[in-house]
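Note that this complex is displayed minus one protein chain, with the remaining chains in position.
And then chain A:
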């Protein structure tokens, strides 16, 4: 009975979690680590909520002898300390796993402006190749994205690949992503940046061949728009 229910419920639940911007539909190990962390925390939070509500339910009725130490220190102090210490340790471990490190990863640039993205990667000849609204990265290997901003604070976020990183004027922030394989991943600006915020989307294209021979003709990508002249050859601060 349970098994049959699971057969029906599991795909539905997974389908509910799918989506081009879903953090629960990871396209790489970084997002998968964080999604796993989420599922573990959700299970823990569910158990704790149920526990508290059961305690609350049993509170109704005649007065009982109640040991102050057990409630205030046992449940109030030691119980959360134990849970939180474990959770903090796991969080730190996951955080360290997904951090950028000096391992010669491919580096690309993401430069945000009101309201759009300009991306740069090194072409086959070593010359920077610019693209507006489409970020090209190699598939299946770690990539560091150097995030910067032209004007106000934006935030670079590709939910299926990992966490977000703010684009702050005067700073260059480094974010690591890694895909499982070739494909397209939707991204967006996550920090409110004014009138065009909702439309500040972009696409990440992960290529098996790197550098891509001719990204503009990639059937998945479609024709690339020409970079604007005033941002052409922009020095990143």
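Here is the rule we go by: a residue touches a chain if its C-beta (ideal position, glycine included) is under 8 Å from a C-beta of that chain, and two chains touch if they have at least 3 such contacts; residues count from 1.
Here, contacts and distances are computed from a predicted model.
Enquirer: Would you kindly match the missing chain to its UniProt protein name, picking from "2-oxoglutarate ferredoxin oxidoreductase subunit alpha", "Outer membrane lipoprotein-sorting protein", "cytochrome-c oxidase" or "Lipopolysaccharide export system ATP-binding protein LptB"?
Expert: UniProt protein name of the non-displayed chain: "cytochrome-c oxidase".
Enquirer: Where does chain A touch the missing chain, residue by residue?
Expert: Considering the whole complex, chain A reaches the absent chain at 16-24, 31, 33-34, 37-38, 41, 45, 48-49, 52-53, 55-56, 58-64, 66, 68, 71-73, 75-77, 79-81, 84, 87-88, 90-92, 94-96, 98-99, 114, 151-153, 155, 157, 159, 162-166, 168-171, 173-174, 186, 188-195, 197-199, 201, 237.
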